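Omission of a single protein chain aside, the complex is shown with its protein chains in their original locations.
Then we have chain A:
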Amino acid sequence: MALVRLPAVRLPALGQRVPDGIEGRDPEYIRRILPRLWLAFELYFRAEVDGFENVPDEPVLFVGNHSGGASVPDTWLFLLAYNTYFTVEGRPLIGLAHRIITDTPLIGDLARKFGMVKAGPHRAREVLDQGANVLVYPGGDVEALRPTRDRNRIMFDGRKGFLKLAHDAGVKIVPVVATGGQETVYIFNDGRKTAQALGFDKYLRIKSVPITLSFPWGFLPGGLPHVPFPAKIRMQVLPPIDLQEKFGSDPDWDEAYDYVTSTMQVALSSLAARTILPVLG
């Protein structure tokens, strides 16, 4: 039995990386590793994902809150759940990821094979126009590295690009909320001021450098890919939001931002209320 064998990553020849785009997604590779990933996520995170019946059969922009520092286990879980619900041959899901993920050797190649591409508004539009669904996390590293005390808060840091993307592309937003991911790493403070003071926001596009506790790094300023602590992860896919229908052809972006984040906050707080004990679920 090969149930506990780790997913085999067939790396390209030295210097040759998996393409960054829909062409980099490898359905056969996804099919091969799905059962093992499913087992790992079920055992380690006791994962639950609900609400896929809300997804319309047309290209959509999934907008999520994500957690867990640089390892973002809820992102992997969503990719896994999506590919099993809609099947590998169904509409492909392309996730936009921070360069710290896509540029990391091994993890970056694994991510690209699974359908992740480096974040950027033009890439997202290109992929939507190709008929794929796109997954974005507007909060980026600020959200993934938010303090543990704010683990059940939507924190998009005022970023509205995702709204303009969905509106211009004429696609609906499908919000996705998740709890538990921020219990896989401990983050003690808001690291935005530190990132600014060190110039990381300008030169590395890293907007947050908090003090974190993770395995195997221990205490560390900032977040590096790590082995997540086990935790219960729950995800909920919400009904779609049609920005054109709700806010017209010339939306007030602040109003649209407040509405989307408010809708997600309500769902996230309700999901969090299902937690009896943090970590255990």
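Everything below uses one rule, namely that contacts are C-beta pairs under 8 Å (C-beta built on N, C-alpha and C of every residue); 3 or more make two chains touch, one makes a residue touch a chain; residues count from 1.
Criterion: contacts and distances are computed from a predicted model.
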From "Chemotaxis protein CheR", "Na(+)-translocating NADH-quinone reductase subunit C", "SRPBCC family protein" or "ABC transporter permease", the UniProt protein name for the chain not displayed is "SRPBCC family protein"
By the document's definition of touch, the residue of A:Gln130, A:Thr148 or A:Thr275 touching the omitted chain is A:Thr275
Among the options A:Pro27, A:Pro225 or A:Pro239, the absent chain makes contact with A:Pro239
Touch with the missing chain holds, among A:Leu43, A:Ala197, A:Val227 or A:Val266, for A:Val266
On chain A, the omitted chain is touched by residues 152, 239, 258-259, 262-263, 265-266, 269-270, 272-278
